[in-house]
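Report on one structure; see the data block that follows.
Only one protein chain is missing from this complex, and each of the others stays in its spot.
For reference, chains read A, B and C in written order, and residue numbers begin at 1 within each chain.
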Amino acid sequence: MSLLAVTDLSIDYAQLGGATRAVTSASFSMGTGSSIGLVGESGSGKTTLALSLLGLLPANGRVASGEIHYADESVSQYSETQWRRLRWTKAALVFQGGMNALNPVRRIVDQIVEPMLVHGTETTKQAATQRAIELLARVGIPASRARDFPHEYSGGMRQRAGIAMALACKPQLLIADEPATAIDVVVQAQIIRLLAELRESLGLALLIITHDLGVVAQLCDDVIVMYASEIVESASVRGIFHNPKHPYTKQLLESVPRFSGMRGVGAGISGQPPSLTNPPTGCRFHPRCPSVFSPCATEHPPASRLADKHVVACHLYGHD
Amino acid sequence: MTTVVLSQPPGPVTGEQTPAVERGTLARLARRRMVQIGVGGLGLFVVLAIAGQLLTVNGIATGSTAASIFNPPSLQHFMGTDELGRDVLTELSAGALVSLIVGIAATAIAVVVGTLVGLLAGFFRGWLEVVLMRFTDAMLTVPSLPLIIVLAAVVGQGLGQIVLVIGLTSWAGMARLIRSEVLSLRERAFVLRARSVGVPPLRIMRVHLLPQILPLVIANTVLISAAAILAEATLSFLGLGDITRPSWGLMLNNAFKSGAAGRGAFWYVLPPGLCIAILVLSLSFIGHAINEELSPRRQRQ
Amino acid sequence: MTTASRISSRIGQTVLTLFIVVTFNFWLFRLLPGNFTQLLSRAGALDPAAVASLKQSFGLDKSPVEQYVLYIKNLVTFNWGTSYVSHQPVFQMVFQALVNTIVLITVAYILTVIIGVALGVFAGRRAGRLADSVTVTTSLALWSVPTFWLGLVLVFIFSVWFVGLPVSGMTTYAATYSTPFDQVVDIGLHLILPTITLVISSIAQYTLIMRNSLVTVLDEDYVTTARAKGLSSRRVLWRHAVPNALLPTFTLTWLNIGIFLSTTLQVEVVFSWPGLGSLIFQSVNQRDYPVLEVSFLTIAVVVIAANLLNDLLYPLLDPRIARR
Partner (left out) sequence: MVFARVRSSADGASSVSAVAGINLDILRGETLCLVGESGSGKTTTARAIGRLVAPTAGSIRIDDIDIAKLRGTRLRDFRRRVQFVFQDPFESLNPRQRIGDIVAEPLVVHQVLRTKSEIQDRVWKSLEECGLTPGRDYARRYPHELSGGQRQRVCIATAAILEPELLIADEPVSMLDVSVRSGIIRLLLSLRKVHQMTLLFVTHDLSLAWAIGDRVAVMYAGRLMELGSAEQVITEPKHPYTSALVTAIPEADPDQPLRPMNLVGEGASSTSITGCCFRLRCPYAQEVCATSVPPLADTGHGHLTACVRHAEISSGLPKIVMGTMAAEPLASEPGDSDRMTASDTTTR
């Protein structure tokens, strides 16, 4: 039984000139304790996908089609009350950089206590406070700083507090949106190690949304690559890094400088990321693709399964 | 120190916005209903003011006999007569002229002074900035209406003096706004880049700063003119305006003093106030719409 | 900046502003049209001895610097002179007027802020919808209506169509009260129309600021976090969004006292409320300069004090400024 299953999910944003599809037919599932990296550039739809998993789409966004299941229970007909019960207990969210995810006028400890009391996972204020302080200690923040306000924390501490807050109601799934962006390298390394350690000790499932391939390589078992609102490739982390299939994935990997390669920078990807309001026809990557051939501009590539976990949506594959 | 721009219409005017007005802004503005209504209202009073100059046929003074005063609207006097038997409609159109003149002239003074002070204080830091801003802060702190009253009592009550008094008490909010905008602009990367390329200061102000603050200046100009018109009306109502010219405020002052309200002369009490309200509202609508158009939130969408 | 140094720097700024205003006042009232002594004697039946003593108490026979020192000395010792018109001590007149003004504005201001903020929340959480644009448009319209005219219209309505509520003064003329309670009721009745006028005229600023502030806050990550935590939308609004959105409005309530006093001045004139506004109005028309000068200074000092109070109180609300 999977913890979370997304099937054929599409999400639209209503805009002045009609609707923009931010996520197109996304499907994936996560088991208990698994860790998936959702990789994509800005505007590829990855944050929208994350928000939709908790029913948090902005007012102009809506699920156009598809299903989200938590432990085999469909959420598509959920009322706001049902969503509210699901949030933070089944899955919790860690925001980018942690900077703005904390209410500036409320004390850290109170913000961690709040969901426990609302969801009734702790019944008394004392017990909840006790647990909040334990959680803070768990992420490396001493009890003496629990009653601080967010601005008194450093960037790294805020991100840690955000993680402690996400653990408040013992969710099985942690959705982390760019958990290591906008903080310094050393702090980023600390946060990555903290997440890895929490996953190990608590059996947490992680959905890491990032554009940083390094974070994915170090933290995830499986990788989903998104391009222009579509999933173009998904595979195990080794499958992606050692045997990438989609030309976009290949070039993306090539453009990341690393120590364990040779010096120099890859060619990168020519052209610019497409706009979602007016996406290219056929394969959305074809205007930038070095391997483009006849069907790419007109036909949308179907997803083909190459190996157990390795699925790619590209005309180069699956046409025997 | 927290500063909110005082003595100006409430609105989302902030110094921190980055008015990247692009092509099509005017077209987008023109499509806003508030702008359409605002421009319409403004046009109405321009026409009224001009018409008043052409059609002073009915004359102002018609000898105050008991029969000719406080006449309700009739075919002869569309809007009735006042306590001296004058035609209310004629007075109204003459008042429109005064309001527009004061609005434009006082605003011009305030905008020039405010922009200059703001630009100088923001661009040339140091003692000049300290002196200018201390003075601006003091201006902002002192409540405007009592200040205007006191000044008017001192410098006199001709139209010119009124314009001067209102203009010289309305620039401080503008100065503060422009300064904070210039302060943030001069740290912006494109100004830094211009400096790094070697662009001289005057060219930076002309090419890189002025076009950026222009939309902010325009939005505030409209709002200041609304406030100036209100100030003139209030001053005239209090009997501190130019009593030789029939303005809307003066009409209301006369109505108030002659007990028009008590005599039920609604045709005399209502129109001048409505005129002020509609003219000010027209300007507020336009200013509000420009501000909306400039606000960063809109830019993001 | 530490709290202590922040406070002392704010007090320093306040003193500087006071200094500028006082100096401006001194200079302004010596620019009066006509010779000062001429004005003094013109002001009424003053015998030469009285003129001489007035001259001396204003220090008109001394150098400008000495005059200025004397001016400040008189100010701080409440030696504010006598009215040209009523010959009463200015201090007494201004003090009584100030008390009456405070009676008028206290209730009106509290109502204005509460209703304004409530309307702002109402519009802000419905941003972009019809209820929002109606609220914003109405607010702008209310702001555009001249206060004195609104008062006139109310006077008109209540003296022609709905006779009953008093439309003028603070108490019924020549009334005698059997109990102090009756007097309070009488004043209360006289308060109703001025209060309504004040509230309607002033509400827009709070509504619009609160609305804009709330719209901004509702877009912040921490509000999304609060929703993600499974809180009810009511709790998200009142516990997370509104407290943050209130901060700029709080500041506004103090900084806008000057604007509110300007509005009050008009209301007092229209409804003949014997407060500072009426006093200023009368002394301008009667060219009663000592009274005018002190009344104006009093209003300025009240506003400057409110500004200072804001800067001292604000940190208590916003923890970001309170510490470090």
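Worth pointing out:
As a working rule, contacts are C-beta pairs under 8 Å (C-beta built on N, C-alpha and C of every residue); 3 or more make two chains touch, one makes a residue touch a chain.
Please read all numbers here as calculations on a predicted model, not as lab measurements.
Partners of the chain left out, restricted to shown chains and counted across the full complex, are A, B.
Of the listed residues A:77, A:144, A:201 or A:260, the one in contact with the hidden chain in the full complex is A:260. Within the whole complex, the absent chain has one touching residue among A:117, A:202, A:217 or A:316, and that is A:217. For subunit A, the residues touching the chain absent from view are 41-42, 154-156, 180, 184-190, 192-193, 196, 211-218, 237-238, 241-242, 248, 251-270, 272-273, 288.
The omitted chain makes contact with subunit B at the following residues, 20-23, 188-190, 192-200, 203, 207-208, 211-212.
One rule holds in what follows: only the chains that are shown with their structure count from here on.
Set against the Cα centre of subunit B, the chain with the most distant centre is A.
Chains B-C form the pair with the most C-beta pairs in contact.
In terms of their C-alpha centroids, the spacing between subunit A and subunit C amounts to 53 Å.
Each chain gets a centre from the mean of its Cα atoms; for subunit B and subunit C, those two points are 22 Å apart. Within the complex formed with subunit C, the subunit A residues making contact are 51, 54, 56, 80, 83-89, 92-93, 95-96, 99-106, 114-115, 118-119, 149, 151-152, 162, 165, 168-169. The residues of subunit B lying in touch with subunit C in their complex are 1-4, 6-7, 9-12, 34, 134-135, 137-138, 141-147, 149-151, 153-154, 156, 226, 230, 233-234, 237-240, 249, 252, 255-256, 261-262, 264, 266, 269-270, 272-273, 276-278, 280-281, 284-285, 288, 297. Subunit C makes touch with subunit B in their complex at residues 10, 13, 16-17, 20-21, 24, 28-29, 31-33, 136-137, 139-141, 143-150, 152-153, 155-156, 159-160, 204-205, 208-209, 212, 215-216, 219, 248, 251-252, 255-256, 258-259, 261-262, 265-266, 269-270, 280-281, 284-285, 287, 292, 295-296, 299-300, 303-304, 307, 310-311, 314.
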